[in-house]
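What you see is the complex with one protein chain gone and the rest in place.
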Amino acid sequence: MAEGSSATTRKGAEGLFERVESLVEVAMLLPHGMSDEEVEGLLRVLPPDTSRSMRALLCPRFRDVSLDFIKMLGGWVQELRRAKEEGRKVVLIPFNFPPEVVYIFRNAIPLTSEVMTTLGVSVLEGQGERYWDHAMGLGIPDYLCSSSTIELGSILTGRDFQPDIIVQSAPGACDANSKIHEFVSLHMGIPQVILEKPTEATSRGRELHRRYFLALIRRLEEMIGEELDEERMRGVLEEANRASDLYYELYDLRKFSPCPVPNIFSIFTYGTRFTRWGRPQATEMMRRMVELSRRRREEGAYPADEEVARCMWLYIGYYFDFLGFFNWMEERGITYLNDILSLCQPLHVDTTSRESMLAGLAEACFEYPMTRQIGGDSMSLSWIEEMCQFIRDLDANCAIYSGHHACKQTWSIINQVRREITKRTGTPVLCLQGDSWIRRMTPTSVLQEEISSFVDNVVARRKRTRARA
Amino acid sequence: MEDPAELAGDILNTHLEEWRRGGGRIVGYTCVATPREIMDAAGILPYRIRALGKPERELADAHLSRFNCGFCRACLQLGLEGTYDFLDGLVENNGCDHLRGMFEDWVYAKRPGFFHYLRVPHIVSEVSLEFFAEELELFREALGRHFQVEITDASLKEAMERNNRTRESLRELFSLREGERPALTGRQALAVILLESSLPPAAFEEYLARFLEKSRGNEVKGYRARLLLAGSATDELELVGEIENVGGLVVCDALCYGTRAFWNLPRLAGDPIHALAEAYLKHLLCPRMFDDYHTRLDYILRAAERAKAEGAVLVYNKFCDLHGVENVRLRMDLEEAGIPVLVLEKEYGSGADLGRIRTRIQAFLERIGG
Amino acid sequence: MKTLGCDIGSLFSKAVLMDGENILASKIIETTGNIGVEIEPLIEEVCRQAGVSRFNLDGFVGTGSGAELLEDADFLEDEIACIAWAARCFLPEVELVVDIGGQSITSMLLNDEGEVIDFMRNDKCASGSGRFLEVMANALGVPVERIDEEASRAKRRVSISSQCGVFVESEVITHVNNGEPPQDIVAGLCDAVARIVTSQARRFGMGNRYTFTGGVAKVKTVVDLVCERMEGEYQPFPLDTRLAAAVGAALLAETE
Partner (left out) sequence: MRFGGIDVGSLTAQAVVVENGKIAGSKSIGVKPNPVDSAETVLGMLLSDLGLRHQDISYIVSTGYGREQVQSRGLAHANVSEISCHGVGAFWLLPGVRTIIDIGGQDAKVIRMDTAGELKDFVMNDKCAAGTGRFLEVMCRTLGITLDELGTLSLKARHPVGLSSRCSIFCETEVLHYLQRGADKADIAASVNRAMAERVAALARRVGVEPDVTMSGGVAKNGAVKSELERILGVRMVPCPVDPQIVGALGAAILARKMGGEK
């Protein structure tokens, strides 16, 4: 694995986690207020792939907030390592499980596989392809989800940081995701705990889910070897509530046109919500994003002459382009309002009692993004309704579906989703096709061409007509 | 008598037409987690939706995508083009993501007369069993309400007895494949299963009795190796035929359109709904279930052992997440148990793929020395 | 007003000289690796045919996947916009345009004003496009222009199962070897293409008025087979369908 052994990578580190870890050590040292010259100097010494994402992140418009984000994730990675050394349990969680459920335990820490993948794909030389290839070598089908397969592929090599417990919460919401988590559990002998989310969003379904959830907590207590402590739980959830308030403040800021919130903040939001919620670091991160956005709003700052498209991403974004994709859009007047992940809409948890807190956490699981929409009795119904609501609320004038080829659930109903959204809100919907985490599938240039073509032909033209009328 | 494969080769057969002419109702379902007994008890014919390897997709593909399981695409096509218009209703399960999509598209484009969503948990626990029993109760009510019939415990028990009887016979028939002198081919066995869920119960019972009679003492000759076939939705008679044409006799299976559909019999004592819930959920031998991989592995190992299979073919439709991943692990474990494995990823129902399938099967037989 | 529209497509390049809505001259050549140097002669030829001086044009708009090679154009327009514009001018009532070009199938939805309100391209697999038809026709030794003639003599349609343009070639050869009459294979091929086009087209509502443009729309057998499976009203594009984008470009040149 010669590619990985750049100057900045810790010797012998081969796994995704470990390589990220060694980069983080360097990144944690970067100071706030770096000048353009300093940034250029840094970019020159980094390996080319890493340098590309750092270029996107260290864009002067939000440089310091990016640094905060890097440091927040860096701190998470380092804490994971420390926890492991201290004998605390590392709990691998998928995209649809709130990390605060793990933080309520003193002796456990969540490792979110999707975020780890995104992080690795964004900063590592050669991205995550070798881990994907390793999984393929075991015979994992190539139409599986790259977001889970890359981080899990690295775990499967047996030469990376290993979690102690796997939480599985996608059965019934995403087959691809839940099946590969189960495979890792079997293959690596890591115990798994399952949380099923019933499809029914009625009181009956919620009640069943609450019972499943309580069983999960009991299992976690056993596995972690710790009884839940009410005070700790309250502390975590109050912190989470604070972050949630800031989340909604940021959400509201997106309503202004031109949008004062940089496109890349959608991924920061998702990265924060899915790893650190319930910890002060997350709250601080949200605060930094709100502050900068507020300032930009006061200054009327926007990177393009005109905000041509206010775009709602119906599903997820593309992360394989070293994050450059977000800035590319922004500089062309295409605002990335939100996607299904950044629209996490966290709930306020009632912290009066142990029961109310557990109920609140169960609710948080039930209402987690993707689970609550695609995991419903109808995969399309609440997805359509919510997106229509967000489109109106945030005054979007177009929508994009990113068509990650592994998400068969969304592909299977996208036609009616597209049709209904257009019918109900008059918003055109572009359907793209590509893998969010692997560059081999659809190159950025193709995606950019499609988006430009969509914006020029459909959105801009329509805007002109509207202006005329 | 008519060969089962002939009879099963059509979506709509003469028996069904007759049933309909006599005022009989038919309700379609896809997943084996649907207790047929409840429909049977209501006098409704439970029909398991199939596509029989039909390659057309163009109407379905306006809804589903190229990334969806070909079986689902083919079923939806048949639904949209009207081939399934003879059904009086549909029962959907949350079997897998692709099936969920298929039903959603189907219902979006064409409102069926009766539609019910039967929710099946993904884990077995006390809580989930209780929930599933409730679901079956709701199913019973919904059927009764729509079709204006009362499904009493007594009629349910009667249906269960009848079904158990047929399944006992099916077991017997299938055990005839497993012995030293296999009495029927895998293609025939698959056809019989397809008939079970596409004939009126009485007609099937009669047919099965005759076929069983005829098969005893029969012997299939001239094969190169005894194979176990396991995997995803495989109702393609042609595929099994092709495997057997090159010399791999399928002597046992762990297919969804195979033994998985009838291996477990509900107990007849006690509350019928609970008995059904238990039989259908606890023994749902499908990778859509979580936390019980070893049950499935054991089931396959035991089948292979009973039938002295010399090799296992693990087949799956391209884009099937559940079986695609499950097969990776199964392959490792079966090989470790000394059973050579061929993992056969295939496009559902594509004639163009047959030549390539043949080559792979033939090479596999050569590999295991058959 | 004399305007020129030029469409550098993936397989064919087209130039059209128009006077209002009348075509004065048009020409289609193959897009090769050499297209860069062939554009100028193409334009000159069209001008010559129409008897208009190259330097007396009132407007020149370029489009197509190779549009940026048209250095002299007044401006470049997206292919989608051009096709939609052409459809709008000749078929004001049409709501759905399906362009079946050399390498892709693009469906466009137009509103009452004829503006594109949505569009969709086929996925990464080129099956069903013009190139697919060409490869197959080649394997049979039937030129694309004669497909309809051949297919009209077919007694039945040979079923074609490959969706890949490359593999379909060998499937065709197998059918030939099995003694299937070429016209029946051609009919089967048209059906295969029609199926793929249908699923693309049906994604955008079914009850609307629609038309086809692009090279494959010249093949009547394919168009008929698609229409059979559609539910709206078909309105044929009145000009050579291959010229749609170029015509649209020329018409747009007039508006600016």
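Assorted remarks:
Letters A, B and C mark the chains in the order given here, with residues in each chain numbered from 1 onward.
Definition applied: a contact is a pair of C-beta atoms (placed from the backbone, for glycine too) under 8 Å apart; a residue touches a chain by one contact, two chains touch by 3 or more.
Being a predicted model, the structure only gives us computed values, none of them experimental.
Though it is not drawn, the left-out chain touches A, B, C in the full complex.
The chain omitted from view is touched by exactly one of B:Glu196, B:Glu244 or B:Asp353, namely B:Asp353. Only one of A:Thr50, A:Asn96, A:Thr425 or A:Thr442 touches the absent chain when the whole complex is considered: A:Thr442. From the options A:Glu14, A:Asp64, A:Glu79 or A:Asp142, the residue with contact to the unseen chain in the full assembly is A:Asp142.
The omitted chain makes contact with subunit B at the following residues, 347, 350, 352-353, 355-356, 359-360, 362-363, 366-367. Where subunit C meets the missing chain, the touching residues are 10, 31-36, 65-66, 69, 103, 124-126, 129, 131-132, 162, 164-167, 170, 173, 176-177.
The omitted chain makes contact with subunit A at the following residues, 133, 136-137, 139, 142, 440-443, 445-446.
By definition in this document, only the chains that are shown with their structure count from here on.
If touching chains are joined by edges, the resulting network of the protein chains shown connects every chain directly with every other.
The central chain of the assembly on a C-alpha centroid basis is A. The mean-CA centres of subunit A and subunit B are about 38 angstrom from one another, to the nearest whole unit.
Note: centroid distance subunit B to subunit C, computed from Cα atoms, is 45 Å.
Among all residues of subunit C, those that touch two or more other chains are 123, 203.
In subunit A, 415 are the positions where the chain touches two or more neighbouring chains simultaneously. For subunit B in complex with subunit C, the residues that touch the partner chain are 55-63, 65-66, 350-353. Those residues of subunit C that touch subunit A in the shared complex are 78, 80-81, 84, 113, 115-121, 123-124, 203, 205. Contact residues of subunit B toward subunit A in the complex are 62-65, 67-69, 72, 94, 96-98, 100-102, 104-105, 108, 117, 119, 121-123, 125, 127-128, 131, 134, 287-288, 290-291, 293, 318-319, 321-322, 324-329, 331, 343, 345.
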